[in-house]
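For reference, the structure is listed below as structure tokens.
Only a single protein chain was left out; the remaining protein chains are all shown in position.
Chains: A, B and C, in written order; residue numbering restarts at 1 for each.
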Amino acid sequence: MANPFSVQTSIEEGISLITLEGFVDAYTAPEFETAMQAQVDAGHHRIIVNCDQLHYISSAGLGVFMSFVEEVRERGGDIKICGLIPKVRHTFEILGFQEIFDLVENEAQARQRFQAA
Amino acid sequence: MANPFSVQTSIEEGISLITLEGFVDAYTAPEFETAMQAQVDAGHHRIIVNCDQLHYISSAGLGVFMSFVEEVRERGGDIKICGLIPKVRHTFEILGFQEIFDLVENEAQARQRFQAA
Amino acid sequence: MAAIAKKFTLEVPSSTENLVLIRDFVTRIAQQAHLDEQEISNLELAVDEACANVIEHAYGQDTRQEVIIQAICDEEAVRISVIDTGKGFDPTGVTPASIDSLVTERRSGGLGIRLIKALMDEVSYQIQPGQKNELHMIKRLRKHA
Partner (left out) sequence: MAAIAKKFTLEVPSSTENLVLIRDFVTRIAQQAHLDEQEISNLELAVDEACANVIEHAYGQDTRQEVIIQAICDEEAVRISVIDTGKGFDPTGVTPASIDSLVTERRSGGLGIRLIKALMDEVSYQIQPGQKNELHMIKRLRKHA
């Protein structure tokens, strides 16, 4: 029943990894935003958001992705989103986010995309 | 979130095994009662109820144990209850059911108790 | 925030099918009040028993009727009321039999009120048959217990 929220950040080979767990809604999205802001403020513009433990997202969470992607791209980075479970992926797709964001299978694939870029 | 209910019955070496899954409350207890009644009606008085997949029980479920135990014991059988998770075990214990029922670790132990009897 | 009591209300058709929804409601409120796991389970069970009694006894399985669950949380306690407009009863007239005698008589009932009283810190009834029957249950928060 409990699906508590957590967000964790780590950095490896110049790529930031933000791991979301539980649900991101209007209650928890501010914490996600803070984590994202911290990376951008620190000049880290290559960001992977791992969602394989994310069970739910509402527009408050989608908005966090939306508000940062332009800035990191301008600075030569990107936000790669990996590990979406089908239910969460569906929410991204209703809004056409698959046209704007690089949605990939897993973390390894996300790293490859950065290497390839 | 979903904790659907199921009850399954099998018979091995003259001992009935009733396996409960999910929650037993006033909504689902009648199904449990039907399963128990079917064993008693068929003359099977040695019954193990495996609860290791049972996440919740209310008095409606406890009442099913209570209403059959006297009858099966009169006929030389018993109800052995195994695999209670701590939360569910606590509910049994609030009412002192551990004084009346044989609460055992697992199915193997329950079978041994019948062998030993 | 601090001094404000939070009030939650749930109204559902009088059917045992809705007990799962009622338990979710209570569990979420108890989590928000920072009860520990055992206390959350206790509250969940007590409210389930109270509502099952309303559905079965107060309304006699008439699913057109409505069960109301109200929760008020402040810094001292979680207070839950279960409200019905059914036939009511005299709670002082219910004397719990021993489990032994229930077993001997092959009874399947008679455990609900006993459980509620064992699980909650305070339990009281306000009965106006056919008008409004209320069961009030209080779980005090530990720092205030």
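Note that a residue touches a chain if its C-beta (ideal position, glycine included) is under 8 Å from a C-beta of that chain, and two chains touch if they have at least 3 such contacts.
Computed from a predicted model, the values in this text were never measured in an experiment.
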item: Option from A:17, A:51 or A:64 whose C-beta touches the chain left out; value: A:64
item: Sole residue of C:10, C:46 or C:115 that reaches the chain not shown, by the stated touch rule; value: C:10
item: Positions on chain A contacted by the hidden chain, ascending; value: 1, 3, 23, 25-27, 33, 56, 58-60, 62-64, 66-71, 87, 90-91, 94-97, 99-100
item: Touch residues of chain C, complete complex, unshown partner; value: 1, 4, 6-13, 17-18, 20-21, 24-25, 28-29, 32, 63-64, 66
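The definition used in the following text is that only the chains that are shown with their structure count from here on.
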item: Interface with the most contact pairs, given as the two chains involved; value: B-C
item: Inter-chain centre distance, chain A versus chain C - centres from mean C-alpha coordinates, in Å; value: 43
item: Approximate Å spacing (C-alpha centroids) for the pair chain A, chain B; value: 47
item: Separation of mean Cα positions, chain C and chain B [Å, integer]; value: 25
item: Contacts with two or more other chains, residues of chain C listed in rising order; value: 24
item: Multi-partner residues of chain B (at least 2 other chains); value: 1
